[in-house]
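Of the protein chains in this complex, all but one are displayed in their positions.
This part shows chain A:
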Amino acid sequence: MTTLDPIQVFRTEAAELFEQIEGGLLDLLHDLSNQDQIDAVFRGLHTLKGSGAMFGFEALAAFTHHCETAFDRVRKGEVSASAELVACVLAAQDHMKALVDRPNGDNAEEGDRLLAELQAAVGGQGGSGTVVTPPLAANAPVAADTAATTWKLSFRLPSNAMANGTNPLGLLDELRELGTCEIRADLSKVPGLNQIEPADLYVSWQVTLTTYQPRSAIDDVFIFVMDEMELQIEQQSSTAPIAGVKAPDTPAAPAAEKAVMEPQARAEASTPAVAEAKNGKAAENVRVPAERLDELMDRVGELVIAQSRLSQLAGSSVDIQLRAVSEDVERLSGELRDTMMVLRMVPVTQLFSRFRRLVHDLARETGKMIELEFEGETTEVDKTVIERLADPLVHLVRNSIDHGLELPDERIAAGKDRSGRVLLSARQSGGEVIITIKDDGRGINRERVRAKAEASGLVQPGQQLMDQELLQLIFQPGFSTAAQVTNLSGRGVGMDVVKKTVEALRGVIDIRSEPGKGSEISLRIPLTLAIIDGLLVRVGSGNYVIPLSAVEECLELSLEEDLRSRGRSFISLRDSLVPYLRLRDLFRTGTAPDPYQKVVVISTGDERIGLVVDQIIGDHQTVIKSMSKLHHDVVTFSGATILGDGSVALILDVIHLINVGQQQEAQLRAAG
């Protein structure tokens, strides 16, 4: 029997709640009076507090309680939301995250400082204009009826309610606070000891409640779990005031609000952990640890290799039944691979959404006005790509804002809007995803780039460089200087590291920049890293794989044409000269060339070269295996794969080969 660790479950839930809270706070900045967003943030904080207390994160619960109380005041209209309050709660959220990661961490001073700021932000220090008029009577809770009403409630919480942080006893306590209650537990669904999942909930309840509170007060008790629970409420009767049930003097506050208003006391308050994002679809989704997906991917990879061997055996056999089975296995493994790929794909919005907070913080730090826009957030990319792209993108966005965007006054002087614009976009193009970071700032100063490059010896004074070559210099190691690094962009990840990370993902970086108008950096990354479609070729006696996504076309290179090139190694392709590399020479095969060699034209972005091979064998589903540590320094190959006959084929590093080809072209041009 597999049982999830409740603490880990809470940490996962907390991560979702943090996303919900942060998203709500950042959305709130666009419209500080948006009641839906205020409610969403409040609910997130409330749930976090309750769940934290439930799972023993007392420090988190106590700290979150203060933030929740502050937002409760906003919710009730006692205080208006402000950018300062949002900034305070965002900072407080970072502290909450630390308390989730390190429940016993010694950071009470930081907590106290943040709470003092929070207090000031909600008007404790008389912040200008933060106090607003009380809510209109029409918006106030409905006054209690003069007659008590008896309600029959029957409810069953979702089975994972306790594991998700809901404390059923807290809900029952809240019902008791509404009036006189008779609560009967129904234990009929409790299984035997060997069948029970200790964290699951099996008990349901029937409640007879006599109260002066309106029906809405009962609904409020279940407000956080309403979407996922079974709840029946029937009105039994309305009666005159009855003994033992005190008619309230003041309008009723919903029970959920009461829990908030009681300071500290409700460490075990109702603790629903229902993220709104679930929208009642929880039962349709299964949460699977990422490493299990990786394991499954490995197995599928092995299956593809085994299937490849089977196909080869079947191909050389006369047994028709074996061939039929082989074809079935090939089809099924292909379908399995495609299904597996889909499982690993996650929308790029998961990557983009974290930049909202980053941009918010940077805007406050730099005094710049920034509008962050997204395009193509639903584009899906392999989860590993998403994980590995996070840091490089953070650096690129920081650079855009730090070095690219101007201060508001500078922008006005340049005839631009006060607010700078940063666009993060993603789109799929064939087997690649193209992620672009575009800003409308001052653009890259080419004179400064050249001066720094010359000063650091990256280029010789006066050396002729094409514009793209000049711009690519910013990705050279050591290009950044201490004078250029600020506390924003100088956090240890240089542009060279960004480039290396992208290239490790078999991606490329394109850069465009127009002085005074802005810059655009595009990352072209393969959609997936685990299995690729490749073109299997033979060079000498060895087989090699060229990623199919990079292949533009294949041509024949006759012996005469090869001789005619006289070492210039250019092929004329529709009125343009394309340099080519003879892989036979590059790999020193020591074999004679085939009479009819082939040129495989490959490209990344605008750059393309031809690769001369002896034979094109055909397409090949390639399970990528990493090179061993012994081959760590080998740059021509990005990995290896196992062919159907058990032999190994090296996978060509397209980016490296294109760079070699371009350098060769530049040398030949320089030589005249």
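Note that in this section contacts are C-beta pairs under 8 Å (C-beta built on N, C-alpha and C of every residue); 3 or more make two chains touch, one makes a residue touch a chain; residues count from 1.
Convention: contacts and distances are computed from a predicted model.
The subunit not displayed here is recorded in UniProt as "STAS domain-containing protein", chosen from "STAS domain-containing protein", "histidine kinase", "Xanthine dehydrogenase family protein subunit M" or "Sulfate permease".
Summary of contacts with the chain left out: across A:W205, A:F374, A:F479 or A:F587, the touching residue is A:W205. Here one chain is not drawn; of A:A14, A:M54, A:A314 or A:V422, the residue touching it is A:M54.
Considering the full assembly, A:A185 is the residue among A:A185, A:V288, A:A504 or A:L577 that touches the omitted chain.
On the side of chain A, the interface with the absent chain consists of residues 3, 6-7, 54-56, 162-163, 167-169, 172-173, 182-187, 190-196, 198-199, 201-203, 205, 207, 268, using the contact rule stated above.
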